[in-house]
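A single protein chain has been omitted from the complex, and every remaining protein chain is retained in its original position.
Up next, subunit A:
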């Protein structure tokens, strides 16, 4: 019998509805794969086999009754940032020890309403702060990809490293993820998977542990463009519990796949050609341009002059919002408490013990830039620069550009415990150089695998779209996917 975990969501959907396979069999195949692989990969921090089998059984019932939902019987992994009723939800932080929410996030509830099956919770950088998944309290995740002729462990990227690794290693059919500065697109790029951060407001943020509220968005990581389109359709919704969620109909994203690119104008921003960028990233970008041209798109050079300021502005705005959001972890209402001689001592000891190094660093930066006397110089200046970054994109779109093509990351996956990156936090921050502009402007961004580098590791291209025009991104990414093919790691685990 074929390995059921190799089926894409679209393929599994077909076999389930044709009653060639049962949802329970599919779920069991994934549970066995997780049991065998997770000790090596560390993608899951909690597996929920009983719940998964119960949900799969219910799916089989609904399929038999002709009442199947859009994701009926499809086994998914859920990033630990999403609140799941009665199940481990800790943002992979020590400070949320033992937290089992009494409510369900809107995005996961949407998935369950469509019949999806939960396999468990996925590893991530603590509070989604990181680009390598190494800041997790539950330890690093290993990338299913290794360089040719090498046994060295690589990072899967971050912060949605567990999501990306689980999808690439066939430990779930698809995964939820979140993206504040690149946390969906960079790990997707490092693992040869497809990830989309939709427009700010497309998915409800309710029940997602907050990092930087004006930047956070949920999105899927999937094996291919079609699966990402299927998942996003189910995840997106307007929600009374998140006033920043938009009341716009959710299109059938899958229907945009296969549509012609004729008449589309693709912008190539010159500012994304950065110093020290490896030649093969430039070559990949040129290859992507050629593919889109062949498919009938018109290629235009554009300028986004404030690009270089996006990352420094992000490292003011995101820590500022984080310092405010993370003030709630004080040892009173949930999670860890370390006793002290008085209440302030209790707060300080709890937060010292509960937060990891990177989280403390960002809270400190955020507290400093918001403190009296520095607000105007840092936070206000950064928010003004943010207006200029968004204006750059608006000018390009107003001039007739339909989507923008850029590299997704400045490199392929790097090693776990890389000394050069560990020595300087700013070097790690530079991982997000191509992705962070999209969050600052609230736009949709998709990363799609486009090739392998000289080490045999996957590299991706990024497509940036107009607000709420995810359809153009799916359509264009599908063309790249058709030309580039799919990329699967050789199994070592």
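Here is the rule we use: contacts are C-beta pairs under 8 Å (C-beta built on N, C-alpha and C of every residue); 3 or more make two chains touch, one makes a residue touch a chain; residues count from 1.
The criterion applied here is as follows: contacts and distances are computed from a predicted model.
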{"item": "The complex's invisible chain, by UniProt name, from \"TRAP transporter large permease protein\", \"Aspartyl/glutamyl-tRNA(Asn/Gln) amidotransferase subunit C\", \"Formate dehydrogenase subunit alpha\" or \"SoxAX cytochrome complex subunit A\"", "value": "\"Aspartyl/glutamyl-tRNA(Asn/Gln) amidotransferase subunit C\""}
{"item": "Option from A:251, A:278, A:340 or A:456 whose C-beta touches the chain left out", "value": "A:340"}
{"item": "Selected residue (touches chain absent from view) among A:315, A:397, A:414 or A:434", "value": "A:315"}
{"item": "Touch criterion as defined above, residue of A:30, A:127, A:200 or A:253 at the omitted chain", "value": "A:200"}
{"item": "Contact with the hidden chain (one of A:46, A:259 or A:367)", "value": "A:367"}
{"item": "Of A:102, A:262 or A:491, the one touching the omitted chain in the full complex", "value": "A:102"}
{"item": "Contacts of subunit A with the absent chain, listed as residue ranges", "value": "98-103, 199-201, 214, 240, 243-244, 246-247, 306, 308-309, 312-313, 315-316, 323, 327, 330-337, 339-340, 342-349, 351-352, 355, 360-361, 363-365, 367-368, 371, 374, 377-378, 380-388, 390, 424-426, 429, 441-442, 467"}
